[in-house]
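Sharing a structure below in structure tokens format, with a few things to ask.
Of the protein chains in this complex, all but one are displayed in their positions.
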Amino acid sequence: MAPVLSVKNLSIDFLTPSGPVHALREVNLCVPQNKIVGIVGESGSGKSTVISAVMRLLANNAEIQAGEIDFEGKDILSMKESELRELRGEEIAMVFQDPMTAQTPVLSIGQQMIDIQYRRSLSKKEKRQKAIDMLARVGIPDPSDRMDQYPHQFSGGMRQRISIAMALMMNPKLLIADEPTTALDVTLEAQIIHLFRELRKSFDGSIIVVSHNLGLIAELCDEVVVMYAGEVVERAAVDDIFNRAAHPYTQALLDCDPARLDALSQTLPTIPGDVPDLQDVPEGCIFASRCDQKLQQCSSNRPPAATITQAHDVRCHLVKDD
Amino acid sequence: MTDLLNITGLGVRFRALSSLAAILQSVSDPWLDAVLDVSLCVKPGETVALVGESGSGKTTLGRSVLGLVRPQKGSIRFEGLELRGLSEAAYKPVRRNIAMMFQDPVASLSRRRSVRAQIAEPFKVHGVSVDDDETARLMELVGLNHSFKNRFPHELSGGQARRVGVARALALSPKLIIADEPTAGLDVSVQGEILNLMRDLQQQLGMSYLIVTHNLPVVRHISDRIAVMYLGRLLEQGDTRSIFQNPAHPYTRVLLDAVPQPDPAKRRELASIEGEVPSLRDRPVGCEFHPRCAFRQERCLAESPESRPLGDGRIVRCHFPLFSG
Partner (left out) sequence: MSAPTSKPVRSTQPRFPGLRHFFREPLGVFGLAIVVILVLGAVFAPYLTDYSPNAIDIKSRLAKPSSEHWLGADHLGRDTFTRVLYGGRVALKVAAWSISLALLGGLLLGMLAGYGPRWLDNLLILVFDAVRSFPTIMFALAIITLTGPSLNMVIMVIVITSIPVYARIVRTQTMALRESEFVLAARSVGTGWFRMLYLHILPNVIGPLLILASMDIPVVVTIESGLSFLGLGVRPPTASWGTVLADGYAYVRNTPWLLVAGGVPLILTTLGFTFMGEALRDVFDPTLKKRD
């Protein structure tokens, strides 16, 4: 079955007064039907840029240097604004990081949820009912009463649930969740993870979860894409990433997560060094400057993408095609 | 060993509504208790982690030790000196011995002053002479390149700004450092840097840390003792390892279980808690955790539990602790 989303060779620059910043370089990833794909990366990895590109909500100074984004066979990058508007909210939906600013403060939740359905020719009463049903599904108590309340009358956790409700209401083919739990306390995070798991049973689209939280990714995702400084360094099924990571960055990242360290450690592991300056992309492998398994050629030759098993590929000189 | 910091029965209230508004809205009590009846101690050279979710009062507690927020009830004794009720002027010498590291490292630095000026500030305020050698020494201690001394806060990365914050906190060799969310905003691959630095400094200089955080995985590794807060109260405190292995309070257990595990093989049902933290205005009756507790019994709905020691330094506020020491 063809993937829902396929990003091919995407390269994006941001133009600044001091020169272009090469934020994304030859990014390839795909989201199969009915799967949850996690994009993991730290600051500067480019994961938010990829998502913005898919939604075509990039900043004004972004310039797409190359690549395609195929959504159900259509290239998003060549669509007109009117076509994109048809897609957004209906076929691709997004849940944002900060629940406190995600809804319009001056309209009631009900009004906002009815508004999303503007493309459908249902009666007002039917739209209202659909909204109520959706709020119930995400666990909002007394939805028919609370529909008429305003966003500020809901707590952060509730508002994130509402965001999810709004995103899923039109049954999109793709849901993008950008750091959905980062702004929430850990007990609320657990509830949202549980919610996603429940909703997944009845939702037949695919989900992209963007996060820097390895725990969230491990709990929810089927497949994982690891990004570093604007490149995809490794892609695999979740089990392979967490247990058989092939890229030194992925390995180091996993080692640094204190929740993975069983033995109590006086000194916490880190990855020394800084993310390279993307205005001046170094030659060779992007991770070479911080890699502890570096070979001679890593500083001069950029590694090609190698396939380990079907669905597990890495960009590293240490790994050859199997 | 005498305690460095001894907090007893501390209470901090904020006024939520003016008297007039309270009358108009028929609210009987316009006060919010951000910290309620908290007793905690920190010994010299030890690291205590204060953990809790939003609204737990942990940040307020940290700030009240420094007098940035004034408590209404209870006592804070630092090296035997009672801090509650001290005037701003009387607090000044205390602030040589207690320092704070703030959550947002860039925002906690004065916008229009250089790194060197910020690190020299504590010296200047307390009339201690400071020269370039001294600021250079401090910068080196925290691993900041000398070339940064003339930079301004907006020219620093988050990690660099944090280091400046550490240098400023260390300036007068404090005995206690209160660190407010030292890992906030830091990637997992670099949060170790600041924590390792703090540990190294502790080994070198022997200060105590009170670390306010909601980052549980990190707390397990870096703290000697933990204190868990909820709605302004301390629900459990004790040795870190011991609590992680055998949490006594149901809330502690829920917190520890809720942390998402970075291993797909360890997936489990995470929905062991319902509902959300109640508002400080609507404190539940009886044990304040009872509406969300899977182990609640009749007594919990009516009677608020007292803090009881369980042995081995463990103190719990629960009628039916999960672990008896």
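Observations, loosely collected:
Lettered A and B in written order, each chain numbered from 1.
In this text, a contact is a pair of C-beta atoms (placed from the backbone, for glycine too) under 8 Å apart; a residue touches a chain by one contact, two chains touch by 3 or more.
Note that the structure is a prediction, hence the values are computed from the model and not measured.
Of the candidate positions B:R151, B:R241 or B:R296, contact with the unshown chain belongs to B:R151.
Here one chain is not drawn; of B:R13, B:R168 or B:R317, the residue touching it is B:R168. Of the listed residues A:N9, A:N61, A:Q153 or A:N243, the one in contact with the hidden chain in the full complex is A:N61. Touching the chain that is not shown, out of B:T47, B:S108 or B:T135: B:S108 (per the contact rule at the top).
Only one of the listed residues, A:P17, A:G73 or A:P105, touches the absent chain: A:P17. Residues of chain B in contact with the chain left out of this view: 63, 66, 68, 88-89, 91-93, 95-96, 99-100, 102-104, 107-113, 121-122, 125-126, 141, 143-145, 147-148, 150-152, 154-155, 157, 159-160, 163, 165, 168, 190, 193, 196-197, 200.
As a working rule, only the chains that are shown with their structure count from here on.
Chain A contributes residues 42-43, 155-158, 185-191, 193-194, 212-219, 238-239, 242-243, 252-254, 256-261, 264-271 to its touches with chain B in the complex. Every residue of chain B that touches chain A in the complex is listed here, in rising order: 53-54, 187-193, 195-196, 199, 214, 216-218, 220-222, 241, 254-255, 257-267, 269-273, 276-277.
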